[in-house]
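Omission of a single protein chain aside, the complex is shown with its protein chains in their original locations.
The letters A, B and C name the chains in turn, as written, and every chain counts its residues from 1.
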Amino acid sequence: MKFERYGLGIAKGLTVTIRHLLRRPVTTQYPEQRLNPSRRTRGNELIWDEAKCTGCGTCAKACHIGAIHISTSTDLVNNKYEVKSYEVDTGYCIFCGLCVEACPFEALFMSYDYERAQYRRGDLFQSKENMAETPERKVSGYFYPGRAAKLPKQSLLVDNDRGKR
Amino acid sequence: MAMQWLPPDWPGNFWAHWAVFTVIIVAFILVMFLAFTWFERRALAIMQARLGPNRAGPFGLLQPVADGLKVLLKEDIVPAKGDKLVHWLAPVVAFVPAMLIFAVIPFQGGALLADLNIGILYIVAISSVTTVGIFMAGWASNNKYSTLGAMRQIASVVSYEIPVVLSVVGVVLLAGSLSLQQIVAAQDIPFILLQPLGFLLFFIGALAEINRTPFDLTEADSELVAGFNIEYSGIKWGLFFLAEYAEALAISAIVTTVFLGGWRGPLLPDWLWFLVKVGIIFFVIVWIRTTIPRVRIDQLMALAWKFLFPLALLNLLITAVEILVWPEVSLWVFVPVNIAIAIVLIVLWSKFFKLGWGKVEV
Amino acid sequence: MTLALSGKDIAKQIEKKFPGCVAESAAESLLVEAQSLLEVAAYLKNTPGLDFDYLTAVSGVDYLECFEVIYQLTSLEHNHSLVLKARCYNRENPTLPSVVGLWRTADFQEREIYDLFGISFTGHPNLKRIFLWEGFEGHPLRKDFL
Partner (left out) sequence: MATTAKTKEVVINTEPFVVNFGPAHPSTHGVFRMRITLDGEVVVDMEPVFGYLHRGIEKLAEERTYTQVIPLTDRLDYLASMSNNLAYCLAVEKLAGIAVPERVEYIRVIMAELQRIASHLIAVGSFVQDCGAFMTPYVYMLRERERILDLFEMVSGQRLTYNYMRVGGVSQDVPDEFIPALAKFLKEMPGWINEYDRLLKDNEILLARAKGVGILPRDLAIDIAASGPVLRGSGVKWDIRKADPYSIYDRFEFDIPTGTVGDCYDRYRVRVEEMRQSLRILKQAMKGLPRGEVRSEVPHLIRPPAGEAYGHIEAPKGDLGFYLVSDGSIAPYRFHVRAPTLINLTVLADMMRGWKIADAIVIFGSIDICMGEVDR
């Protein structure tokens, strides 16, 4: 180790850190201040539209872990299979969005909300009843530009957006 | 502002004086420990573009209290094959000397526990006892990392004791007395101006003794995980934490008293000046901690023996020459002279000396 | 642009040097007999015109009737590349000569193939399992591993 610059390099480094005393911190206080996630965010839940779903099972085949279990009636009812049970094991699901892309009838969506953590593993099991779209369980714009346009704009750190108080 | 001097045994007899000042010192250390912990975490955070603790109490002021409670309630694990007695005794041996140093530091006027006329010698002697405590911790934990950490602590303290002592001797020459009270009294011009090189050497050496960045090799997080206090938890770990901050407080107090003119200063009351200067020195320690990477063990030793030690000797020589040859010249003349000499010496030394080679043929 | 040398004309050069060791040469790859792998590899590495000094990747494949090890060779100066292959047919104890002597990069990659396929490389300094623990029986990437 040679001190060939007599500590000037260290002094320059010190000026950089001291200048940060005057800058605004970057952190947001999560529960109080919230950042808007991206309009295409893949939240930790799936939302299923019973009306449009024809029970074709493409989403179950598209899932590479087999997290979607669907059982339908055997014969066509006004050219739709009547879906008896439709479950998604969000414990297995890695939220890659392949099922949403595969659904030919736009009946499956990713959720916009990211606070669906549960205390027990059993509650991770989503079944038909609690998968419909409700005001508090919003739909993310992943793969559906139309829906994305309605969601709030993403808050970017690039425009120094720290989220509202 | 006239120097208010308190009579030596201020509230009457000796024992009353001793009792009052012991309470003052212990209270001062604990309160400043809480203040420093909070101050360091906030200053560190803001300099790293984040907020730091602001949840416990207003502006996070109760965070140190919360930490203290947590540490009190945590389970106190003793390693199975470790040496139980030494493991239990180590934190005490590490913390008590840090507290003893404050006996001779004048908070204001005559306000100090014991006006020893060998103040500096007392400080230097006491401050090296903490190393024994840290080595006891390293040895008793029966853990490879902590043994390595403790060995490094001994190596660094042994090699930094000499430059630190020599740079303070320069100040003693100027003040003419070892007692801290006289040193403060003699500082019409703060000794940092008269002894710039001495201040620099003392500050770097002191950083190494309390193993703060850039010399925090004892609990180097990247390679030794947490050095000697790996096997400590609960209040024992809390005591080590307290010892570290008490030592940082002690070093700031010594630097203030010896180099920055202790409690002397215009306008503000004396004790407030003392606190402000201690705060400034501690901010510089925290500021250095946020920026500078860690030195390697052989570079640390090389820096002490090849860089600080010769410079301390030269500084001592120059101060002695100045005092003996030109005693009547006013000290203001020496301020620019000493600063120039300091710069020349540093530039000269850093040109010639290569510190630490690194690779060993194995 | 890295020029991928065609296996055919390299095969002709090698046929001249070492008769009878090129098993099969397709357009983009060159299959070599297992026992003459080292000579061909040394030849490819050291001849001035070719000097493949950079072994990019070593991959193993289990084709059920045989194991195949594929060496992607590259030359940094001439910026051309070649795919060299070697096969071993018996499934109980497949062995191939190790090229660690020529390219040190093969050290970990051959240990990985040994670990996941069971092909043991003769002449490898410390042929041990790299990912799985010592007591693991069987080699997971074989097609018949359940």
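Heads up, the rule we're going with is that contacts are C-beta pairs under 8 Å (C-beta built on N, C-alpha and C of every residue); 3 or more make two chains touch, one makes a residue touch a chain.
Just so you know, these numbers come straight off a predicted model, no measurement behind them.
Asker: List the neighbours, among the chains on screen, of the chain that has been left out.
Answerer: Result: the unshown chain touches A, B, C.
Asker: Out of B:Val124, B:Ala186 or B:Val225, point to the residue that touches the absent chain in the complete complex.
Answerer: Missing-chain contact among the listed residues: B:Val225.
Asker: Out of B:Gln108, B:Ser127, B:Ser159 or B:Thr291, point to the residue that touches the absent chain in the complete complex.
Answerer: B:Thr291
Asker: Residue-wise, where is chain A in contact with the chain that is not depicted?
Answerer: 1-5, 7-10, 12-13, 15-17, 26, 37-42, 62, 64, 94-98, 101-102, 110, 140, 142-143, 145, 148, 153-154, 156-159
Asker: For review purposes, identify every residue of chain B that touches the missing chain, sorted by number.
Answerer: Output for chain B: 44, 47-50, 144-145, 148, 213-214, 216-217, 220-225, 289-299, 355-356, 358-362.
Asker: In the complete complex, the non-displayed chain touches which residues of chain C?
Answerer: Here the touching residues of chain C are 1-2, 53-57, 59-62, 70, 72, 76, 79, 81, 83, 103-105, 107-109, 112, 116, 129-133, 140-141.
Quick note on the criterion: only the chains that are shown with their structure count from here on.
Asker: Thinking of each chain as a vertex joined to the chains it touches, would you call that graph a line, ring, star, complete, or other?
Answerer: Topology of touching chains reads as other, fitting no named class.
Asker: Counting contact pairs per chain pair, which pair wins?
Answerer: A-B
Asker: Quick one: chain B and chain C, Cα centre-to-centre, how many Å?
Answerer: Centres of chain B and chain C (C-alpha means) sit 62 Å apart.
Asker: Can you tell me which residues of chain A touch two or more of the remaining chains?
Answerer: Not one residue in chain A touches at least two other chains.
Asker: Applying the document's contact rule, which stretches of chain B touch chain A when the two form their complex?
Answerer: Listed in rising order, the residues are 45-51, 287-288, 290-292, 295, 299, 302-303, 307, 346-347, 349-351, 353-356.
Asker: What residues on chain A touch chain B, complex-wise?
Answerer: For this pair, the touching residues of chain A are 1-4, 6-7, 10, 13-14, 16-18, 20-21, 23, 25-27, 29.
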